[in-house]
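With one protein chain removed, the remaining protein chains of the complex are shown where they sit.
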Amino acid sequence: MEFFERFAVPHPSPAIYASMVAIGLTVIAILAGLTYFKKWGYLWREWLTTVDHKRIGIMYLISALLMLFRGGADAIMMRAQLAVPENQLLDAQHYNEIFTTHGVVMIIFMAMPFIMGLMNFVVPLQIGARDVAFPRLNALSFWLFFMGAMLFNISFVVGGSPDAGWTSYFPLAGTEFSESVGSNYFMIAIQIAGLGTLMTGINFITTILKMRAPGMTLMKMPMFTWSALITNAIIVFAFPVLTVLLAMGTMDRLFATNFFTTDNGGMDMLWANLFWVWGHPEVYILVLPAFGVYSEVISTFARRNLYGYKSMVASMVIISLLSFLVWAHHFFTMGQGALANSIFSITTMAIAVPTGVKIFNWLLTLWKGKIVITTPMLYSILFIPLFTIGGVTGVMLGMSAADYQYHNTMFLVAHFHMVIIPGVVFAMLAGLTYWWPKMFGFMLNEKIGKSAAWTIAISTLVAFMPMFFSGLDGQARRMYTYSESTGFGIWNMISFIGAAGLAIGFALIVYNVYYSVRYSPRNISADPWDARTLEWATHSPVPEYNFANVPQIDSIETFWDSKKKGHIMFKGDYEKIHMPNNSGMPFIMSCIFFAWGFSFVFAMWIPLIITTIGILVCMALRSFEKDHGHYISVEEIEETETKLRGAK
Amino acid sequence: MNLKELFPRNQVIGFVFSLILTAAALTVYFLDLSFQAGMTVLLVTAFIQAAVQLVLFMHAGETEDKGAIYTNIYYGVIIALVTIFGTLLCMTWGYI
């Protein structure tokens, strides 16, 4: 029995026991359902072993939506707790756990996979490739992310959630102040997911640099692909920092080293420093693909080519460099001198310039465009004013002298939510709606989609604008309650109403999926939005090999030219197509990684050694394996093409 | 098969050169240099040594991907230096 005691939740409550039961029942229901409908084989063949970038993209999107609801549930609980003064809904410990997991889940397990999902699905199609450069590595990336996310999510029912904030600052996150295994989960689950992300970065840079269709020079790439290239470049150089940082944190917690402790020379602030060396580029990893989505959507529905293509590219390249030069603005109050603060303050101001260039380019694309308001376009237009609120308050926070006033208040919380929700979440919802017909062959309902967009946009304002005021009045972030005399009550009540509104908005999106699955017409064309980029030139849903012939590119908008000017993109006869084989190895290896992480969290050394050997054996097997992929024959291509053309 | 074929000239030169650079770096141990002078010697020898490996041994510039490879390395080195010196600025030098 003693062995199992470590898995107990140190700070249980009825809500946690209820979640345990709910998780148990859900797992049983899924297993029973798969068995009853005899879907195990289908699941294994078509999904768990797939190396197809489109299916991997869809799995990323499903995971992201699941995590959105997990993180959203956390958010609602927090806002409910703060809605009235001296509320007793949650105690301090639970509140700490919830704001920690809310942050981690939303950034690392919601926003990241959402971006990865769209990139996976769209980028190879936009450049006319058959798949990514390393399809099996891509599957491994997804499964590592997925297992990292699952490991993190079981923390609240097995052993206890992390409770030191999503930034997990030391010495609070050290063993002295965080005794439970919660912070171990933080270190190890994010480590596993981060490895997957790093692999994706390498994979997509190689794909975009080497696998573009003939004629597509770098300066003829669609803007979303450009944003993906820059994003992945940032990933490749930012994520190793996180790898080292988490390893050092793990050593402090499990091997009693003194990197971030306050004795024996340890330096707790080094954690904050390195965390933001990764953390600030991470912000741009999130927001640049979002900007890419807006560029595609705005150009499509303004019925114009994108204004200032070259300046868009240049501004992203500059952002990618500057994003590594601003990190210290996250801890201006930490005590480094005026010189350091001034330097980082100036670089912070500077990064607003290329971002501003992008905003003006979108506005000038809309200018004199024939604007069609569809759901994706509505998100994009709502994004501009809302994001500007977040951006301008960011410049306020970037002034190091003034930051002493705002630091650690709700003003900051309001700022980054006003950046991330319009900047990232709106873009992801716009992208999901925009590419939905390409993924599934039918469209989401426009009416429900638009009402969801309006609900979410208005609720965002209602939820986060009050925090600017309560923050300026002195409400500190991460406080689980406050007294009535502070006068924060009214602002927090308004915020809670906004949070409830956001919940309704996201529920509308779920309803929209349900409604559209049932009632949406299936006889749509391959190009329902009258769009401009290459992914719309193939069938919906997309066949396994993407394009029967490799497209010939000669302008930025070759597909548009082929529609309007009769340019011929697909020349010649079909040839047999080489495709990679499916493999169960990425999934199995990631399962071992999950066991490895779990053993590490609970410091169970023997299982840790066994799983480490298991991982190395998987790698050795892969090295000795002979796998040359397979060919799709010309007859098979003809058959598929005829069938898909007939379906239109 | 003669030895000349197995030991190409520029690789042998590269190896000898890297030994010389190592010896040059050792001067900071044997001579009594100031901190600045010592660090200058170390920086110069280390970066030349890295360049020798990169160009002569790793063939970084031999294919059409030369541009991508060098951009990648330069970008990595710039970000690495920014991270190292920025961290020192925030953690050590900034507290004066």
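Which chain is which? They are A and B, in the order written, and residues in each are numbered from 1.
Just so we're on the same page, contacts are C-beta pairs under 8 Å (C-beta built on N, C-alpha and C of every residue); 3 or more make two chains touch, one makes a residue touch a chain.
Following the convention adopted for this analysis, contacts and distances are computed from a predicted model.
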Which of "Phenylalanine--tRNA ligase alpha subunit", "Inner-membrane translocator", "Quinol oxidase subunit 3" or "Nickel transport system permease protein NikC" matches, in UniProt, the chain that is not displayed: "Quinol oxidase subunit 3"
Chains on display which the left-out chain touches in the complete complex: A, B
Contact residue for the chain not shown (choose from A:267, A:465 or A:524): A:267
Residue among A:198, A:272, A:377 or A:443 that touches the chain left out of view: A:198
Contact footprint on chain B, counting only the chain that is left out: 1, 5-8, 11, 14-15, 18-19, 22, 25-26, 28-29, 33, 35, 38-39, 42-43, 45-46, 49-50, 53-54, 56-58, 60, 63, 65, 68-69, 72-73, 75-77, 79-81, 83-84, 87-88, 91-92
Interface residues of chain A (partner: the chain not displayed): 133-134, 198, 201-203, 205-206, 209-211, 236-241, 243-245, 247-248, 251, 255-259, 261, 263-267, 270, 274, 277, 578, 616, 620, 623-624, 626, 628
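Just so it is clear, only the chains that are shown with their structure count from here on.
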Cα-centroid distance, chain A relative to chain B, in whole angstrom: 37
Residue ranges of chain A touching chain B (in the complex, touch as defined): 209-210, 233, 237, 241, 267, 269-270, 273-274, 277, 321, 324-325, 327-328, 331, 334-337, 339-341, 343
Complex interface listing, chain B residues touching chain A: 65, 68, 75-76, 78-79, 82-83, 86-87, 89-91, 93-96
